[in-house]
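Beneath this line is the structure, given in C-alpha cells, with notes to follow.
The other protein chains are all here in position, but one chain of the complex has been omitted.
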Amino acid sequence: MGLNQYLILSAFLFCCGVYGVLARRNAVLVLLSVELMLNAVNINLVAFSAFTKQIAGQVFALFVITIAAAEVGVGLAIVLLIYRNLHSPDLDRVDQLKG
Amino acid sequence: MLRNAWIIPLLPALGFVVVLLFGKRLPRKGAEVAVASVGASFVLACIVLVQWVQRVEDAPAHGALRGFGRALLPTQEGGVAAVDRSFTWWENGRVNFGVGIHVDGLAVMMLFMVTLVSLLVHVYSTKYMEGDRRFTHYFALLNLFTASMLLLVVSDNTIQLLVGWELVGLCSFVLIGHWWEEKPNADAAVKAFLTTRTGDVGLMIGIIILFFAAGTFDIAAINGEVLGGDISHTLLVVAASGLLIGIIGKSGQFPLHTWLPDAMAGPTPVSALIHAATMVVAGVYLGARLYPVFFSGFSIGDGGLNAMAIIGGVTIFVGAVLAFVQRDIKKVLAYSTISQLGYMVMALGIGAWVAAIFHLFTHAFFKALLFLGAGSVSHSGSHHSFDMRDDMGGLRKYMPITFVTFVIGSLALAGIFPLAGFWSKDEILVTAGRTGFDFFLYVGLIGAFLTAAYMTRCVYLTFFGEYRGHGEPHESPPAITVPLVVLAGFSVLAGFTNAGALGIEKFKDWFEAGVALPPLQHADFEVVKAVVSVSFAAIGIGIAAFFWFQREELNPLRGLTRRNPYAGAGYRLLQNKFYLDDLYEKVIVGGIKGPVARGTYWFDQHVIDGAVNGVARVTARLARVAYDVVDQKVVDGAVNGIAETAGETGGLLRYVQSGRVQRYALTLFAAVAALSLALWIVY
Partner (left out) sequence: MTGQNIAFWILAIAMGTGAIGVVRSRNIVHAALFLIVVLVGAAAQYIVLLAEFVGIVQFFIYIGAIAVLFLFGIMLTRAPMTPADFDNDQRWPAAIVSLFLFGTLVALLVDAFGGDKIQLSDSLLESSRTGPVADSIFRQFVVPFEVVSMLLLAALVGAVVIARRD
C-alpha cells in the first residue's frame, strides 16, 4: 500500500474540516469540524507509525484522542454558556470583541 | 634674625586681627595688645639693626667705601650681600609671583625707624585718643598700617611692594576718616585716597613695564638688569616716569600734593605717623629701592635738569610758601612735610641717594615730634582746636615740656647746627653743589630760608604772646610728653650718625650697604656750604621773628596785604593754594561730572541701548514669525497630521476586528495555505 494514499486521505479530511470551521454557523457544527480535523491528524500519525515501524506514532495518536476528548468537553461547555447568554448558537452573534 | 625679618611685619598684622576680634572685651580696649605687638616689632627691628651693623662691620675691604668710593654691588668683591628669602606663591608659565623679604641696609634703616615712630605714636595715642568713639578700631588700624608699611619695606618683589603700598593707602583712608560722621573728614579721606590712586596708575604702569623689560618682579633682579645695561633706555624712561608719578601721588609732590593738607582732618597721632614719618615717605623709599631705574631712566649721572629733581624743587618751594598763610597749626606742618618731601625727591633727582634717605630718617623724627607736639597743644592747651590765631598763644608758660620739644623740632627742621636737620639737609645741598646741579642748590637754600621763617611764625603764634583761647591750658600727661622727649632726643642725636664734618659716616656705611646702586658721587663736607645754609636759616628766623614778634602797632608790614593790591592778590593766591584745588575739583572733576558724563549717558541711552533694544525688537518679531508660521503651521501641522493619519488608519483597521472568530480563522488558514505554498516552492 502506498503511504500517499493515507496521507492524501488525511489531507482531504483535514481540508473538509477547515471548510467546516470557517463556513458553519452553528457552534456545535464547528466543533464537529474540529473533530474531523483531529481525526485526519490521527490517521496521518498512525500511517506514519506503520511506515516507519515506530510505535511512537500510535502513542501520539492515543494522546491526541485523549486531548480531543478533553477539548470536546470544554468546548461544549462553552457552547452551552454562549447559548445560555445569547439564546442562540449562532456564532455570528458572538462579536463582543468587535473593534 | 635677619633671615626671619618677616616676623616684624607679621606681629602687627596679628595684632590687628586680635584687636579687631577681641579688643572691645579687653581691659584697656585693645590698646595694650596693639602697643605690645608694635613694641615687640621694635625690639626685633633693633635686633635686626644690630645684626646688620655687625654684618657690615665684618665685611672685608671696608675701607674702600669711604670718601669717593663707589658703592659696591652686593655681589661684588667687598660688597655686603643682602639677605633674601622668598618662596613662590604662584607660578604660571613665565610669570612667577613670589612672597619674600629682602633685607639690606635701606630696609634695616626703615624697619628701625618705622617701628620706633609707630611705637611712640601708639603710646601717645593711648592718652590722646582716650574716650574716643572708636578707640579699639583706631588701634587695630594703626597696627594694620604698621604691618603694611613694614611689609612694603621688606618686600623683595614689586608686586608685594604694591600690595603694601595699597594697604597703607587704605589705612590712611580709614584713619583720616576716623571721625567720618563729620562730612569734611569723610571728604578729606576720599580726596586722599583718590589723589594717591591717581598716582598709583603711574606706579602700576611702571611696575608692568619693568616686568616686561626685566622678565621678573624681583627687585634685586630688576636692579641687576638695569645696572647691567640690559634694558633699553626708552623702556627705562617710561618705567621711571610711571614710578615717578606714583611717587608724586603718594609722597605729596606737586601737583598731587593737595590731599596732604586736607588729610589733617584725621587724628593728630595719625598725622604724625602716616603723613609725616612713614606713608608719605613710601614714595621716597620706592625711589631709593629702585634707584638704578631712575638713575638710568632720567640720566641723573649726566647732570643737568631732570624731571625728578625739578618736581622735587618745585615742591620745596610750593610747600614752603603755602605754609606761611595757614592758621591751622597742623596745616602748617602738613605743608612743611610737603616741602621736606620735596627735598628728599630732589635729592634723589640729583644723585644724592644717601642724603635723601638720611633726610628721610631725620625728618621722620622731628616731623613726628612737631605733629605730636601740636597734638599735645590741642589736647591740653587749646581745648582741642588747632587754630593758632584764635585759640593759642603764650602757651610756653603753661606747657614747658611741649614748648621745649617743639622748639627743638622746629630748629631741627630749619636745619640749625648741630641738630639732625642740619646734617641731613646740608648733605643734600652739598651734593647739589658738587655734582653739577647748581640750580638745585639755590632752590634748596631758598627753601631752607622759607622753612625757618614759617616755623618761626608758627612757634610764635602758638607759644608766645597772650593766650587767646577759651580753655585752661596745662601740661599734657606723661603718655603724651614722654614720646615727645624721646623724639626730641633723636632729633638732636640722629644727625650725628652721618656728621660729615666730624668724619662720621656710619649712617652711610651701614645703610648703603647691600643696596644695589649705580655709581654715585659722594660729596665731602664743605664748611663753606654749611655756613651758608645755616646763615640762610638764621636769616629766615631773624626776619620772621622781626615781623611777628614785634608788637602789632610797630610792625611796618602790618596790613600790607590790605593796602597793596599786588600783595593782596599774592596773599589770596596763596590762601587759595594756587587755585590748584579749584582746578582739580571744578575744572577736571566738574568737567567730567558734567558734560562728559552727560554725553556718555546720552550715548549709552540712545546709541547703545537703542542698538540693544533694536536687536531685541527684531528678535521678538522673528520669534513671532517663527511661532506663527513654523511652529503653528509646519510643526504642529506635521504633528497633527501624523496623529490624524494614525487615527484614520486605526479607524480603517478597526473593521478587521469584527469580533467573529471564524473570520479570524479564515484569515489564518488562508495565510497558512499561502505560506506553505510559498515555502514549498522556495525549497
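Labels A and B are assigned to the chains in the order they are written; within every chain, residues are numbered from 1.
Basically, contacts are C-beta pairs under 8 Å (C-beta built on N, C-alpha and C of every residue); 3 or more make two chains touch, one makes a residue touch a chain.
Predicted model only: the values in this text are computed from it and were never measured.
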_Contact set of chain B toward the excluded chain (per top definition)_ = 662-663, 666, 669-670, 672-674, 676-677, 680
_Touching residues (missing chain, whole complex) on chain A_ = 1-9, 11-20, 22-29, 31-33, 35-36, 39, 42-43, 46-47, 49-51, 53, 55-56, 58-59, 61-63, 65-74, 76-81, 83-84, 89, 91-92
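As a working rule, only the chains that are shown with their structure count from here on.
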*Determine the centre-to-centre distance between chain A and chain B, using the mean Cα coordinates as centres, and give it in whole Å.*
112
*In their complex, what parts of chain A are in touch with chain B?*
18, 21-23, 30, 91-92, 94-99
_List of chain B residues in touch with chain A within their complex_ = 653-662, 665-666, 669
